[in-house]
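The other protein chains are all here in position, but one chain of the complex has been omitted.
Think of it as A, B and C in the order they're written, each chain with its own count starting at 1.
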Amino acid sequence: MPDTAVAGTPGTTRTHGATLEVRDLTTSYGPVRALDAVSLTAEPGRITAVLGANGAGKTSLLRTVSGLVRSTSGTVLLDGEDITKSPVESMVTRGMAHVPEGRGVIAELTVEENLRVGALFRGKVGREEYDRVYDLFPRLVERRDNPAHTLSGGERQMLVIGRALLARPRILLLDEPSLGLAPRIVAQIFGLLRQLVDAEGLSVLLVEQNARSALSVADVGIVLNLGRIVATDDARTLMADEDLRHAYLGF
Amino acid sequence: MSDLQTQGQPPAGNPATAAAPASTSSRTSRIPLPESTLLRHLLAVLVCAVAAVVLLEITDPFRNSQLATLSYYAIAAGGLTVLTGLNGQISLGHGALMAVGAYTTGLFLSADEPLPLPLIFLAAVVVTSLVGALVGAAASRLHGPYLAGATLALAVGLPGLALKFKETLGGDQGLRVRAPRAPDWFGEAIKAVSGNPASATKWLAYVGAIALLITYFLLANLVRSRIGRTWRAVRDNDVAAELAGIRLGSWRVLAFVVSAACAGLGGAVLAIVVRLAAPSAFTLVLSLALLTAIVLGGLGSLLGALIGSALLVFLPQLTTDLGSAAGLDGTEAAQLAPFVYGVVLVVAMIFAPAGFVGTIRLRWLARRAKRAIARESGR
Amino acid sequence: MQQFIDTTLSGLAQGMVFAAFALALVLIWRSTRIVNFAQGSMAMATTFVALALVHAGWNYWLAFVVALVSGFVLGAVVERVIIRRVEGGPELNAVIVTLGLFVAIQAAVAIIAGSSFQSFPAPFGLRGFTIGGNTIALTPNRVFVIVAVLVTMGLLVALFRFTRVGLAMRAAAFGQEVARLLGVRVGRMLTLGWALAAVVGSLAGLLIAGGSFVYPAYMDSLIVFGFVAAVLGGLDSPIGAVVGGLVLGLALAYVSAYFGGSSVVNLAALVILVVVLLVRPGGLFASTQARRA
Partner (left out) sequence: MTDVSVAFGGVTALSEVSLVVEPGQVHGLIGPNGAGKTTLFNVACGIVRADSGSITWRDRQLRRLRPDQLARLGIARTLQGVGLFAGLTVLENVMIGAHRHARAGFASALFALPRSDKDERELRTRATAALADLGAEHYADRYPGSLPYPVQKRVALARALVSSPDLLLLDEPASGLAEDEMRELGELIRTLSGRMSVLLVEHHMDLVMSVCDRVTVLDSGRLIASGTTEEVQADPAVTAAYLGEDVDVAHDAAELHSGDHSERAHRA
């Protein structure tokens, strides 16, 4: 196991990740149904990848899970506790970190400030935890005092993942981390994700359009189409499946 | 979902199951109205004119003068309804635009041999329209708070001109306006209609009523036409409007000009009714009162503007009386009216953003839609 | 020369007040995309609180502090009870609501305190310092005005830069959704933002009232000047608001001194506003670059 990056990092007192269970979740935006009775489970120590073309409902799924959008019906359970109606602000204290689509950096704040916002709810956070993020992403060190809007796409992605880690999540929701990034950078970020999951046992629910990259790192793959789950399988099996290609490309 | 099924099939041509009865056809089935917009609107004007004569003749001189006041508020509010309600541009500068009309009228009337009144009114309208075109051109690139702030600056800044040009505009004291006398035929006509004596107040009330009727006739024509529809389209979704071939800037400026023209006429009527054009008459409070009138009446409805204006005229009276009864002294009681305006603006925007007329209309529409859906699913 | 120096000094002092007022507008705009047209009325109301206390025999400074605290409370209540309902809705609705508050608060104060002119005490002398036998337009009170605004700005910078609450407020203002996902109580931060802005606005009201007359409409032109100053600097930029306030203060002082007196000051502000909006709609310090990225 490649553990060069993560081994020996301080502050890994976390015991285990959290189990996220979604049951019959349905979400509508006005008259448009974005999610139709979706059920899935994300388990500790595993990366669960949700795949599908544009408009399949992937982002709606994450937004409903974290409470940004209210579901029409269905339940979301975190370690067995019903969090369907919990306010968004409380999710992070329950151990859920949601990294939204489009690299949700706060553009006006500096890199360091963005990181600090990530740990705000925890009260005082030791310097070593910030250093740990900078160790993971050495590229951020030199940009520390630059406003986040000056960062490149890859750097932003590193920043938001680092920021999410500062919240010490037990489950990480990632929305299209590959969007607009060069394949190399995507591979790097996914690789790092794998290491984190293996080393610390957290759960990851990864939403991706870039199916091959996502499946190469994930344990389980779920394919959404028009708001419905059309396939759930082991990542490796899914990779070889024609259904996947069809869901995406229609041929 | 039943809608989809009705949709998928070719129209059955069965009027009983048609989604919504065409409002025009249901209207004509009850009261036969002429097809032509012109005739229809002229008919309405005629009815209103008769009503106005009756109203003015059965009420005392004090009420007459109140109705004259109502007419200039309603004229200006009608213009503001076009701008804010139909076109979505807010203006806090309409008080200042009324001032332009009032001062123009005052200046023309101060000539040794003044022009006939209609010509003077026309001049006031033209001058104010020009100012409105200028303001509108600047405003067409602004939105929401920026536009509000800019027109606010206009409302506060423009009266400064009157102070600056003391000799012609009379400074703080304002410009005395020589209200024109009633022509002889007017007295005879009134005597023939009701037997009442024809006072100067009555004459001014009639002038106001005529100006109001003409304004609302023309505005109603615009609202009903392609022009009004285009304004509403620009208000609702400017990108989609532009994609449909509408040049946003020109249409916004046009709305401002029409609106300013009304403000100018309102100011002109105000000048002869009050017999004074002074900066203190055109403060920000006037602009805000106009805004209250149209919000209260329902943004975008001429009838709403008229009702709102009526409240502007009669509400201060009512609240002042109430205030005095509650033991407030005169100046304190006079402040109750603006207090109510303010509270009304806040409450209306929070609880009934569609205003008085708008809320009723929305209720009706919702009921109609519900009925239509019920009918479809019953099929 | 003497006149020029005097004009500049009084322009600077005026500009400082405009800057404070503009800053308050910008604070609210940044977090809620609303221009608070009621800010002048709110500040006026708190000034009347101070005046009532002074009349009741309180010490000026105590009254001053109570006025600022009442500003804080008023701002918080207004946001929580009223503004919350129109936040994020059509911008026209929010504009109309703040205008309604503007009128209502002003009228309420007039009903309670009367609409006559009342003199408001100044904490420091109103006689200019004497330098080399000439009395210049810099009075101890003006020094106080300038210092008070500078101290307030310093405190705000410290709050936003160095405290956790300040960071949370900025996060809430710039990235509502992200901030919520990170556990920031955005609603609470917005309320706090309005409350702080109301304090700064109240400060401007108290400063401009010092040694002068107050009446319910005395802040009417200040809301216009504050808005012009804020737009001058670009509604998004606190530094822009300060610079815009100073520029406007100086410009108006010169206009008043050299072109036709105080009657055209309002008109001059209008002209400046229109020119800026037409030439640089985003203001002189527009940070559109950051917004777009």
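Methods note: a residue touches a chain if its C-beta (ideal position, glycine included) is under 8 Å from a C-beta of that chain, and two chains touch if they have at least 3 such contacts.
Please read these numbers as outputs of a predicted model, since none were measured by experiment.
Peer 1: Any idea which of A:A97, A:V133, A:A214 or A:A231 touches the chain not displayed?
Peer 2: Once the missing chain is taken into account, the touching residue is A:A214.
Peer 1: Considering the whole complex rather than only what is displayed, give the residues of chain B touching the chain that is not shown.
Peer 2: The list for chain B reads 1, 3-4, 6-11, 18-23, 35-38, 41, 218, 221-222, 224-227, 229-230, 232-233, 235-237, 239-248, 254, 300, 365-366, 369, 372.
Peer 1: To test your reading of the contact rule: which positions on chain A touch the chain that is missing from view?
Peer 2: Counting only chain A, the missing chain is touched by 2, 4-5, 30-32, 53-55, 136-139, 152-155, 176, 178-192, 194-195, 209-214, 216-217, 226, 244-245, 248-251.
The rule is simple: only the chains that are shown with their structure count from here on.
Peer 1: In terms of CA centroid distance, which chain is the most far removed from chain C?
Peer 2: Comparing chain centres, A lies farthest from chain C.
Peer 1: Just list the two chains that share the greatest number of C-beta contact pairs.
Peer 2: By contact count, the leading interface is B-C.
Peer 1: Taking each chain's centre as its mean C-alpha position, how far apart are chain A and chain B in Å?
Peer 2: Spacing between the chain centres: roughly 55 Å.
Peer 1: Quick one: report the Å distance separating chain A from chain C, using the average Cα coordinate of each chain.
Peer 2: Each chain's C-alpha centroid was found; their separation is 43 Å.
Peer 1: Which chain B residues reach two or more other chains?
Peer 2: In chain B, no residue touches at least two other chains, as defined above.
Peer 1: Can you list the chain A residues in contact with two or more other chains?
Peer 2: Counting only residues that touch two or more other chains, chain A contributes none.
Peer 1: Contact residues on chain C for chain B in the complex?
Peer 2: 29, 34-35, 37, 82, 85-86, 90-97, 99-108, 110-111, 114-116, 216, 220-221, 223-224, 227-228, 231, 235, 260, 263-271, 273-274, 277-278, 281
Peer 1: In the complex, go through chain A and note every residue touching chain C.
Peer 2: Checking each residue of chain A against chain C gives 66, 68, 88-93, 97-98, 100, 104-109, 113, 116-118, 120-121, 147, 149-150, 163, 167.
Peer 1: For chain B, which residues count as touching chain C in their complex?
Peer 2: Interface residues on chain B, with respect to chain C: 84, 88, 90, 92, 138, 141-146, 148-150, 152-154, 156-161, 163-164, 284-285, 288, 291-292, 295, 323, 328, 331-332, 335-339, 341-346, 349-350, 353.
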